[in-house]
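All protein chains but one are shown in place.
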Amino acid sequence: MYTEKVMEHFANPRNVGEIEEASGVGEVGNASCGDIMRISIQVEDNIIKDIKFKTFGCGAAIATSSVCTELVKGKSIDEALELTNQAVADALGGLPPAKMHCSNLAAEALHEAIADYKAKQGKE
Amino acid sequence: MYTEKVMEHFANPRNVGEIEEASGVGEVGNASCGDIMRISIQVEDNIIKDIKFKTFGCGAAIATSSVCTELVKGKSIDEALELTNQAVADALGGLPPAKMHCSNLAAEALHEAIADYKAKQGKE
Amino acid sequence: MQPVYMDHGATTPVHPEVVKAMVETMEKSFGNPSSVHAFGREARKLLDEARASVASLMGASPEQIIFTSGGTEADNMAIFGAARGMRLKGKGNHIITSAVEHHAVLDACKALEKEGFEVTILPVDEDGQVHVEELEKALRDDTVLVTIMHANNEVGTIQPIQELARLAKARGAVFHTDAVQSFGKIPVDVNELGVDLLSASAHKIYGPKGVGCLYIAKGVKLTPLSYGGSQERRRRPGTENLPGIVGFGKAALISQAEMQAEAERLTRYRDRLIDGLMELPHVKLNGHRTNRLPQNVNLSFHFIEGESLLLMLDMKGIAASSGSACTSGSLDPSHVLLAMGLSHEIAHGSLRLTLGRGNSEEDVDYILNTIPEIVERLRALSPLYEG
Partner (left out) sequence: MQPVYMDHGATTPVHPEVVKAMVETMEKSFGNPSSVHAFGREARKLLDEARASVASLMGASPEQIIFTSGGTEADNMAIFGAARGMRLKGKGNHIITSAVEHHAVLDACKALEKEGFEVTILPVDEDGQVHVEELEKALRDDTVLVTIMHANNEVGTIQPIQELARLAKARGAVFHTDAVQSFGKIPVDVNELGVDLLSASAHKIYGPKGVGCLYIAKGVKLTPLSYGGSQERRRRPGTENLPGIVGFGKAALISQAEMQAEAERLTRYRDRLIDGLMELPHVKLNGHRTNRLPQNVNLSFHFIEGESLLLMLDMKGIAASSGSACTSGSLDPSHVLLAMGLSHEIAHGSLRLTLGRGNSEEDVDYILNTIPEIVERLRALSPLYEG
């Protein structure tokens, strides 16, 4: 069902946890299945210095959360905003069709976290 | 499906053929399946001295024809008239339910042959 | 005496390779293909592979194959599904079939009559062939479904499916063919035939009983026959018969490899049997002389009833079948032979020999030697025969 890459991220998820005093936090629920994800980021000079996630969700949700944090860590927030759920799925070698919706969770939570950061910066 | 007795009569049918110058001949078709049987009898002193059959029909039809001729040979025509299709089936150790109608053929042909004999005798 | 099985049209022995594949599946891959865990994933993989094998033998893609419990279910699913589905869409309620279909098709159509459908039954010629012009005459604007078999199970006659399907589809009807007897024996390609729906069954091609499939062309909508889990893309719920399906896949692979050589070999036997037995007096060939399945011989021996003939053959170790009364609980003579114009009595005396993998030249010899004496014996018993 899942690619090896998915299983590898699921078994050893990167960047699990919560950043205390984060620059921004995003929490979203998945409209299709009710699963939930929370991402917290620490931003310095427009760069995502640190990022952590917590996910209540299926294997695909956890793997996409993990790979998503890896993909944007060290990137600028503008680059991070360009991350699509397709890109997340591609980074994992693809997802089963019934699981594509799961990849929305990570991308959306990240976007929310960035929006939260911007709001806090009064930049929005 | 068939008892050993049925198969034995089917494999070695008794009294096959036609009596030349018979005292009576009965030929009937089976209403359920269209199969056909012809019985000819030779009667002397009210006793069925000889009896022969020809049957176009299934295994049960041939076996019941055979056993029926055996059962009545040497009997009086009154005794022969008492022969039922159930008795014919019983003599074969039973027939499958779907094959009970086949035993009608023999009993009916016999009754017809006797009726034919009686008619010829002007007794009817 | 080694028995001679010549009733492959009824069912076939399971190929040893098929048995092996099924045993391996039961022993090692017993999981439920819907399960998330390793056992389930392993089962799913086998399911996918088998689907690809079956699809490949009919030139379809795997997602167009829905596994069923056999040919009968595939026929019913196709006919009820398409007819009810088309009516729901307001396309009409007229169905066309032929007089020589298997009961799974004919009786499904009859049941649809009770739901208000109108059914036209196309006649056949004396060889059992449906004529394209008959379909042309029968097609109407409200015809939603045409179902005509590829090869007949009793007499082996092959229908001009390509022409029939083209015509039906041009008039907006869904076209189904029951290919239970042809699949795996002669080339069956859904695209060449141009059909929307095609039924097949594993136990006719050395696969297991209780498995079949329905090919469903892209875009064809069927109302399901039954409801439940999400198996077979919700078109056919229930835990998949995995060992059976794996066996079907294996049987399809073997058929694909051996079909051509086997068809040539069996055509030779068929022709020897037909030519040899036709030398007896009062014998009639049923079905087309050449446009017939390589496996099928069907002859009527006048003055003889079919079941008796089968029993006599059975006593000689020959397993055959008949379109006669009695063979399957029904007392009516074969509707196929009657539709071809045979009289009741002659239809009654038909013998079907269907060849298969296990048959040899010696089997043919044995039958050619055995049948004449049996026919003679039964004719001597027959009130219809004035020898």
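Annotations
To keep things simple, chains are lettered A, B and C as they appear, and every chain counts its residues starting from 1.
As a convention for this text, a residue touches a chain if its C-beta (ideal position, glycine included) is under 8 Å from a C-beta of that chain, and two chains touch if they have at least 3 such contacts.
In this text, all values refer to a predicted model and were calculated from it rather than measured experimentally.
Taking the complete complex into account, the chain left out of view touches A, B, C.
Residue in contact with the omitted chain (choice from C:I65, C:M149 or C:L242): C:L242.
The hidden chain makes contact, of the residues C:V36, C:A257, C:M278 or C:A380, with C:V36. Taking the complete complex into account, residues 7, 10-11, 13, 16, 27, 32-38, 54-59, 61-62, 98-99, 101 of subunit A touch the chain not shown. Within the entire complex, the positions of subunit B that touch the omitted partner chain are 1.
Touch with the hidden chain on the side of subunit C covers residues 3, 5, 7, 10-14, 19, 22-23, 26-27, 30-32, 34-40, 68-73, 75-76, 80, 102-104, 107-108, 110-111, 201, 203, 208-211, 224-230, 237-244, 307, 310-311, 313-314, 317-322, 326-330.
Note that in this section only the chains that are shown with their structure count from here on.
Taken as a contact graph, the chains are arranged in an open line, each linked only to its neighbours along the path. The two chains most heavily joined by C-beta contacts are B-C. If each chain is reduced to the centroid of its CA atoms, subunit B and subunit C end up 40 Å from each other. Mean C-alpha positions place subunit A and subunit C at a centre distance of 55 Å. Shared contact sites, meaning residues of subunit C that touch two or more other chains, are absent.
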